[in-house]
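All protein chains but one are shown at their positions in the complex.
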Amino acid sequence: MRVGIVGGSGYTGGELLRLLCMHPKVEVTYVTSRRYAGKFIGDVHPNLRKLVNIKFEEYDVTLASEKCDYVFMAVPHRSSMKLTPDLLDVGLKVIDLSADFRLKDKVAYEKYYGGHERPELLEEAVYGLPELHREELRGARLVACPGCIAVSAILGAAPIVASFSIDPERIVVDAKIGSSAAGREATESTHHPERVGVVRPYKVTGHRHTAEIEQELSMVTGRQVKVALSAHSIDMVRGILSTIHFFLDELPEEKDVWRAFRAFYGNEPFVRIVKQKTGLYRLPNPKAVVGSNFCDVGFELDPHASRLVVLSALDNLVKGAAGQAVQCMNVMEGWDEALGLNAPSIFP
Amino acid sequence: MRVGIVGGSGYTGGELLRLLCMHPKVEVTYVTSRRYAGKFIGDVHPNLRKLVNIKFEEYDVTLASEKCDYVFMAVPHRSSMKLTPDLLDVGLKVIDLSADFRLKDKVAYEKYYGGHERPELLEEAVYGLPELHREELRGARLVACPGCIAVSAILGAAPIVASFSIDPERIVVDAKIGSSAAGREATESTHHPERVGVVRPYKVTGHRHTAEIEQELSMVTGRQVKVALSAHSIDMVRGILSTIHFFLDELPEEKDVWRAFRAFYGNEPFVRIVKQKTGLYRLPNPKAVVGSNFCDVGFELDPHASRLVVLSALDNLVKGAAGQAVQCMNVMEGWDEALGLNAPSIFP
Amino acid sequence: MRVGIVGGSGYTGGELLRLLCMHPKVEVTYVTSRRYAGKFIGDVHPNLRKLVNIKFEEYDVTLASEKCDYVFMAVPHRSSMKLTPDLLDVGLKVIDLSADFRLKDKVAYEKYYGGHERPELLEEAVYGLPELHREELRGARLVACPGCIAVSAILGAAPIVASFSIDPERIVVDAKIGSSAAGREATESTHHPERVGVVRPYKVTGHRHTAEIEQELSMVTGRQVKVALSAHSIDMVRGILSTIHFFLDELPEEKDVWRAFRAFYGNEPFVRIVKQKTGLYRLPNPKAVVGSNFCDVGFELDPHASRLVVLSALDNLVKGAAGQAVQCMNVMEGWDEALGLNAPSIFP
Partner (left out) sequence: MRVGIVGGSGYTGGELLRLLCMHPKVEVTYVTSRRYAGKFIGDVHPNLRKLVNIKFEEYDVTLASEKCDYVFMAVPHRSSMKLTPDLLDVGLKVIDLSADFRLKDKVAYEKYYGGHERPELLEEAVYGLPELHREELRGARLVACPGCIAVSAILGAAPIVASFSIDPERIVVDAKIGSSAAGREATESTHHPERVGVVRPYKVTGHRHTAEIEQELSMVTGRQVKVALSAHSIDMVRGILSTIHFFLDELPEEKDVWRAFRAFYGNEPFVRIVKQKTGLYRLPNPKAVVGSNFCDVGFELDPHASRLVVLSALDNLVKGAAGQAVQCMNVMEGWDEALGLNAPSIFP
């Protein structure tokens, strides 16, 4: 299948290229970049030298329609909503990695991102989380891949909100995030001397991913939940750990929580339940997933504070972005869901 | 004044030496180390070469009594309770950096650390947090310096629990901690290839510092509070950030929270209230305190989730250990509290 | 083909498993570990959870002969020379990643590693660098994979010593090395607080890899060369950069150096000549190869000092160890040399 990437010079674009060049059913035929049009891809993504031998091109909808069957959108939010409708109109399938089509509620979109120009597409777009929307993904024309923190929070929390009477107004998601999530543009906040050795609370309240997490968890549980999300930048390139603190009047037993996770993820190819008695990696840790499409989830019970803590770890550029997108494509096409996504994490 | 350090070869011991060699009223006359007795201090702490020119010695209570007026105990918990009583008996003042005398309640001690051999000293020992116990420190003979996470959590939370009707059973302390807190002994968990790039949930529930945090906050507020503490090892050498999530039925106004912090810390030499509208360092971040004795505290209000988030940052080896101990000594002696502690953090 | 790994719990063993589980012609049937026998591989290598589902076993030559056609030896030097002969005797092919069979000259072995117990095998063993020994590898029974620094130094220097009249007694190899090269055992030197922020000259003179570098370069050039190797540990997990300084009475032109590299590596699947006019990655940098089997080589001419500088970058665990070993196996079997080794580096 012929696949295009709109916005191929950033980290998400590069990660799509890395994954797709190992995908046995796909050929990348078209990669756009305003800044690097005419340059070889390996000049921008040094890991792809000798492996991807095409050049960046200018974006053009006609070209896209001629060269591709599928398009991955790796452009900033608000850009995607301008380009995506035309791509759909020429019959392409679109997997969008921006925030533009994630929320069902245009008022919520407006609150966090500004007014939406094509709200009619919000209904159609499928939220690209196969673990919750696999059926809808088959046959979808427009898929909105979740935000990276959102994936980790939702996959960690869904089995709990679905199974237990947690306090739905006291869900703390404390997220720790690597620098690649900030994108490829050099900024003061990612200047190496300022980023090394930090724990920088960068979005303590009001984080945009709150909306999609609440949308999905409310869908799972059937009633409105509220998420208290705080995000911290740490000295790490790839990876997210979300620590999710739930309070319950009555704590479940450990085996019941196990059961809840197993029921949800028993057959999932990319969710691993990680909870061991000993060992350095007895609980989820981004270290064990970096570069792979896995989301590792685990938990502990805290009788002292009547609390259930869930840990959820993933690579923001893979399961939090490009890998998720490829997984969605695999589902949409009815292929083995793990095609092109089998490579283990690099460790250590 | 002549000062000794029992257990001078670890990171806390080294940090005491670093600070005390700049202290104008103190001479370090005795430093013990079983392993390095007879070696120059600069051979073990390479930063002190040419600055500290004495040798490690064997521990001996008579020698200590001859050579010192004060002793800092930088030995593991359970060792301190064996050695400290004898040092007190020969008339020395002792500032203990282990956990052995922090808890007033011997049952709590037993729960977290095992049976206490000298419980009668628990009552006498002063909890070495000048911000809460300054008066008691003057004239104290035995001071128990707080745990590093405890300092950050207590200093962050005290003004809030003292001033607002927070839910006292839903206080989440989500702590992110550097590797130096694990001590100088090489272990699997601090092996560089395994520690780089991690967010390792190492004590999600049941952390020992819970007891002292609850002890102090309950004292401040006059009723029992419960703390839901989770600690994460990250890829950083020095520093702790505690993110403290409180829930309130009614959120205070921002100026009221400011007022609460100012009332508590307006004249404190080593607590800075950090809350700006913009800038990379608008909120507390260990990066801005590393190497110094400051604890930076700040906050944000989250109307969406009816939450108040406090951030509290410090250097675990300074305000979380050695600097705190020196500050306590300054208070005990009636000196300027900042003597020897004026050096700014190294940045970047 | 059925493949075994002797010593599968270290980083090299883990890397062999990571690569072999993606190899289309190979099944890993036997992995030994004294310490972890009976445990699942994913409990020790957390990246392989759900991907490699067998257990570690005890080492036993009969078992090896029953279960495998090939054996990779990932044990310390001096252990390999004890085990390897028996494995050869039962008809297995052995690819050894230790230093035991790298040197043709047993006196040189003795100088750096101690007396050799099976010197008669030194002659037979093929030095596992396909770029120099491809023909000998086909049909080999015992292959000795090069040391990680040696690979980078030899691949960087070979085209130069082969083509230009460099001063053969003034070749400086200044190597910068990541912590994973020290192995999985936690030691003082890899304790995270001591390893972060260092440039530690750990082997300024007398590095063992000197012998194999000189052996190979002397073979290439036909006369004895002398290498002045210095190795530095830096704050990086994977990767080596060797900076190789050559002096010449008369500097060649740039195009001649290009030509020398092209002649050597024009068709090599895993050597990339990296030399661009601009860009962050215009010269070799471990960052661009980590996780992949590439060795990137490049150069600059310094007319001021009549010097030619070659840069050579690779991942010590891949092209410097496990990837190299798999490449050797592919050559030995007459397979496509890149089988199982196509995955790009993870970037950033």
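The chains carry the letters A, B and C, assigned in the order they are written, with residues numbered from 1 in each.
Heads up, the rule we're going with is that a contact is a pair of C-beta atoms (placed from the backbone, for glycine too) under 8 Å apart; a residue touches a chain by one contact, two chains touch by 3 or more.
Source: prediction; values computed, not measured.
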{"item": "Displayed chains contacting the withheld chain", "value": "A, B, C"}
{"item": "Contact with the hidden chain (one of C:Met73, C:Val220 or C:Leu283)", "value": "C:Leu283"}
{"item": "Residue of C:Ser189, C:Ser218 or C:Asn342 in touch with the missing chain, whole complex considered", "value": "C:Ser189"}
{"item": "Residues of chain A in contact with the chain not shown", "value": "11, 178-180, 184-188, 190-193, 195-197, 235, 237"}
{"item": "Hidden partner interface residues of chain C, rising order", "value": "167, 169-170, 172, 174, 176, 188-189, 193-194, 196-201, 204-206, 210, 226-228, 230, 232, 234-239, 241, 243, 245, 247, 280, 283-287, 290, 300-302, 304-307, 309, 311, 313, 348"}
{"item": "Interface with the undisplayed chain - residues on chain B", "value": "11, 14, 18, 21-22, 43, 45-51, 180, 237-238, 272, 274, 276, 279-281, 285, 287-292, 294, 342-348"}
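In this text, only the chains that are shown with their structure count from here on.
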{"item": "Distance from the mean Cα position of chain C to that of chain A, given in whole angstrom", "value": "36"}
{"item": "Centroid distance [mean C-alpha coordinates] between chain C and chain B, Å", "value": "46"}
{"item": "Chain C residues counted as touching two or more neighbouring chains", "value": "11, 180, 237"}
